[in-house]
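Pasting a structure here, questions to come.
All protein chains of the complex are present and in place, except for one that has been dropped.
Up next is chain A:
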Amino acid sequence: MTTTTPQVRKSAPKPGKPRRVRSGGGVMSSTGLYIATGVAAVLFLIPFYVLLRNALSTDAAITGENWQIFPTDIQWGNIGELFSDETVPFARSLWNSAVVATLHTVGVLLVCSLAGYGLARIPYKHANKVFYAVLGTLMVPTAVTFVPSFVLVSSLGWVDTYRGLIIPGLFSGFTCFLFRQYFLGFPKELEEAARMDGLGYWGAYWRVVVPNSLNFFAAMATITFINGWNSFLWPLVIGQDPSSWTVQVALSSYMTNQTVVFHMIFMATAISILPLVFVFLFLQRWLVQGIAQTGIKG
């Protein structure tokens, strides 16, 4: 966690700049600063705490008269109960989410990075027109096109399939735009050296450009994966049959079910967040860097 601090500063124009500390005479003394931040931090952590507490409680302890802040008996058995429940296709939905989010990430990075590079670095007289055709799609938010997209995908027979869940989301004009901006700033000398060594555009891209851009790829991968795992509207539209639900759709359906089993719902939610918390803790530096560089999540 501590290693993340320098990463933000790296995006600043002057990397060696010392941390700015305006000490003395601010509106807020150091103690006040830490108290205010501490209170805010506690508020931000409460939802996580409530989630964990309820996930590891019995229904009686969740809905009972005396709501204990720190319950005494912790129900680890809830985990086993959730996965052994035949009526809830939770394990299946986790698997679906893992497949969809992973293939989504790989596909988006592959397709959009190639296009971004082509637009940024390969001279072609109509490149600008092509770029405007891509930019134009940014004005139309993908969420607004879900009705026509569903119409198209259902006429292809892709409802309830991985294809339908993954492929339509791969062609993100925004990710392509971000890659283009990044490659515009990629040092030309490296590519020219590669070309002198006899590599074509394709070879130079894979052997020189990509290996030297892994930071940016990692940042984009982290952001894309989180968005893929958390996306809801499109999987909801496409996943009509419970066997093709992603974890988000499954959670949503539990919420509207007639029979509410609280501890199961909270345990399912906690498990659905867990992979991302890991992604987050281990890859936070890429994430922060990516956001600071690109100014955008997805």
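Convention: a contact is a pair of C-beta atoms (placed from the backbone, for glycine too) under 8 Å apart; a residue touches a chain by one contact, two chains touch by 3 or more; residues count from 1.
Please note the rule applied: contacts and distances are computed from a predicted model.
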Can you work out the missing subunit's protein name as recorded in UniProt? Choose among "Ferric oxidoreductase domain-containing protein", "Pyruvate dehydrogenase E1 component subunit alpha", "Hydrogenase" or "Sugar ABC transporter permease".
"Sugar ABC transporter permease"
Using the document's definition of touch, tell me which of A:P89, A:G118 or A:G239 contacts the absent chain.
A:G118
Tell me where the left-out chain touches chain A, residue by residue.
1-2, 4-5, 8-9, 11-13, 17, 19-22, 24-28, 30, 33-34, 36-37, 40-41, 44-48, 50-51, 54, 62-65, 67, 111-112, 114-115, 117-119, 122-124, 127, 130, 133-135, 137, 139-152, 154-155, 167-168, 170-171, 173, 176, 188-189, 192-193, 195-196, 200-202, 205, 226, 229-230, 232-233, 236-237, 248, 251-252, 254-256, 260, 262, 265-266, 269, 272-273, 276-277, 279-281, 284, 287-288, 291-292, 295-297
